[in-house]
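To start, I am sharing the structure in question, which I have written as structure tokens.
The complex is shown incomplete by one protein chain, all other protein chains being positioned as in the whole.
Naming follows writing order (A and B), and every chain is counted from residue 1.
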Amino acid sequence: MSTINQPAAPSRLAVPELLVGIGLLACAGAVAWQTLAIPVSPLYSKVGPTVFPYLTMVGLAVLSLLLILAAFRGGWQPEEEKETPTDWKAMGFVIIGLLANLLLIRPLGFTAASVIMFVLVCYGFGSRHTLRDALTGLILALAAYFGFARALGVNIGAGFIENQLNAAIDTIIGALGG
Amino acid sequence: METLGHLAHGFSVAFTPMNLMWCLLGTTLGTAIGVLPGLGPALTIALLLPITYQVAPEASFILFAGIYYGAMYGGSTTSILLNTPGESATIVTALEGNKMARSGRGGAALATSAIGSFVAGTLGTLGVAFLAPVVVKFALAFGPAEYFSLMVLAFITVSAVLGSSSVRGLTSLFAGFVIGMIGVDLQTGQPRFTFGSTELLDGVDVIIAAVGLFAVGETIYMASRRYAGKDEIVPLKGSLYMTAAEWGRSWKAWLRGAAIGFPIGAMPAGGAEIPTFLSYAVEKKLSKHKQEFGTVGAIEGVAGPEAANNASAAGVLVPMLTLGLPTSATAAIMLSAFQSYGINPGPLLLTTQANLVWGLIASLFIANVILVVLNLPLIGLWVRLLKIPAPHLYAGILVFATVGTYGISQSPIDLVILYLLGAAGFLMRRFDFPTAPVIIGMILGPLAETQFRRAMTISNGDWSVFYKHPLSLTLLTLAFIGLVGPHIWAFIEHRRRRGTEHVPGDA
Partner (left out) sequence: MLNRRRFLMSTAAASAAGLAGLHHTPAFAEGAPQIQIFVPAAPGGGWDQTGRTMDQVLRSEKLISGSQITNVGGAGGTVGLPQFISQWNGKGNSLMVGGMVMVGAIIANKAANNLTQVTPIARLTGEFEALVVPAESPFKTAADFVAALKADPTKVPVAGGSAGGSDHILFGLIAKTVGVPAANLSYVPFAGGGEALSALLGNQVAAGISGFGEFSEQVKAGALRLLAISADKRQDGIDAPTLKEAGIDVELFNWRGVFAPPGVSDADKAAMITMVEAMAKSDAWATECKNRNWTSILLTGDDYAKFVAEDSARIEAILKDLGLA
């Protein structure tokens, strides 16, 4: 995926495209492997559960071979795309943000995890007002959380923040209703 | 005439201040939940079912109908502005709609979608009121063989979204088949492609896939290209609403979309996605502005599918109200609300509960009016969403996607799937693979497979069902014409042009 290709004759081997083609061929292999793992009972054998997977596997394999062939002929990426350097840092922050959300949503709850993701993604996109970003994210996440939890009765992953707020709100409602 | 009398009576039920308030509340709430990916009308109505303990049946059905129609409007708003479809029926809207939004015509896209939804929703509701018995007869004639042939017809839509290379487009389609096959095989109960994971037994939700491929993939791609300065969003260019030319291009698409959406929505396994695919393909084929598809965004490609999904939403009500047949998740939940009033929905519903049914139909008309009145002035506001600075916009989209995905299932596995598909979406964007065929493959692949195998089970392995049923044969013929027709047409054109070239030479 790196940008090693120099402007060259069109017949030159395009490495990134070749990797894509090989990756897809591997996917076809995985499909074949998983299809073999489908238990086919002797019943229902008219058109069993493996017929369509096999057809798909063959189609995928043929297509990936065509792509590999195209890679050997110089690939298909437009010049513009090849020449633009990848901003690894920005992309890295976005990906770290996503991973942080994934890992923290269980232990910390939805709101906290969302705020952390929001801040990291904002930073990746070049914002340097981290405190303001955190606040924006917090308001957004809380609005979403309470929209679900309070209006519809669906609990979307409460953590410390949510529990404190819920307790506070219940106290207020209790006092008002009491 | 009798129908008109019923309808007039229905309006008298719906036009009480209280019921109008319920309708307004329903449409507002529906729009809000339509915006959130993953939270659809079915789920919202299910969660609001306890209301049925407190209010009269008319009021709660008017509320539910408002939510149902409102969700269709809300879903298209995020599709157009954020490339994050809120409902599966609005995935196609994102294709051209978001392109339009990025090139400064977001206002026009939202307007054509709102007005198109109104037009098609109204036509569809008229269809519910006047054509229900005819349509339902037609819908019941659809067996597995016919459905399979309909899927085959729908597959020709793929050619409309293949992008610059058919090899890459078909690769996307086949990838969609694989993702669509994940989970328990409905026909035999065997798990497929689950890698031993229990969470995957129910398959991958098409909304999660669409949000992952479109929105998350887009966000990662934008981050990787931050300094390249391309794909800048132009918030607004020209007038906020539609220009005369855009009106001219929209209205035929609305009518065609409605004509495609209503009957398919009325079919027991029709759904709302297939008519949007078909409408998109038809519009692209008929458009005089083909170069705008996939580049700056063609307004027909928004108008048609939006009309189709709203007409199909009305179509779903046909079997529900005439036969008590729930053909979508939302209809099933609404029927269970009937039950909590002790009303048993069935073929006798129309006669035993005429008040309720006609009140509901009348409130659908009102809901449509309220929605278009509510949404048109909001367009100015929505379009300004595009002016949010990139960091907040993209971070917000990711939070949004998380709410919808994690909120319902509470399963981190769904987030993993969302992000993996996001990564795939990024690579596809980077290497110029179109993403829309993945979604088409995911929806159509399993449907086609199921219907094919079902037809074969019923016919005990006899292939002739596909061409011996007249309806099925008609659909297959249409598909064949759709696939081969353009080539033959091009060939004839080619011959004719060459022919005319010869004439002056000879003379």
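Here, contacts are C-beta pairs under 8 Å (C-beta built on N, C-alpha and C of every residue); 3 or more make two chains touch, one makes a residue touch a chain.
It should be emphasised that the depicted structure is a prediction, and the values quoted were computed from it without experimental measurement.
Asks: Could you tell which one of B:P57, B:G396 or B:P434 touches the chain left off the display?
Replies: B:G396
Asks: With the full complex in mind, choose from B:V167, B:L240, B:V296 or B:A332 the residue touching the hidden chain.
Replies: B:A332
Asks: For the chain left out of this view, which of B:L348, B:V373, B:V416 or B:I481 touches it?
Replies: Residue touching the chain left out of view: B:L348.
Asks: Which is it among B:T16, B:S103, B:S159 or B:Q410 that touches the chain not included here?
Replies: Within the whole complex, the residue contacting the unshown chain is B:Q410.
Asks: Take the complete complex as the reference. Which residues in chain B touch the chain that isn't displayed?
Replies: 25, 28-29, 31-32, 35, 42-43, 46-51, 53-54, 139-144, 184-189, 191, 198-199, 201-202, 268-269, 319, 323-327, 329, 331-333, 336, 339-342, 344-349, 381, 384-385, 387-388, 392, 396, 408-411, 454, 457-458, 460
Operating definition for what follows: only the chains that are shown with their structure count from here on.
Asks: Using the touch definition up top, name the residues of chain B that touch chain A in the complex.
Replies: Going through chain B, the ones touching chain A are 32, 36, 39, 43-44, 47-48, 165, 167-168, 170-171, 174-175, 177-178, 181, 185, 187-188, 190-193, 195, 216, 219-220, 222-228, 230, 389-392, 394-396, 398-400, 402-403, 406-408, 410, 412, 415-416, 419, 422, 427, 430-432, 445, 449, 452-453, 456-457, 460-461.
Asks: Mind listing the chain A positions that touch chain B in their complex?
Replies: For this pair, the touching residues of chain A are 1, 16-17, 20, 24, 27, 31, 34-35, 38-41, 43-44, 46-49, 52-53, 56, 59-60, 63-64, 66-67, 70, 76-78, 80-81, 84-88, 90-91, 93-95, 97-99, 101-102, 105-106, 110, 114, 117-119, 121-127, 133, 136-137, 140-141, 144, 147-148, 152-157.
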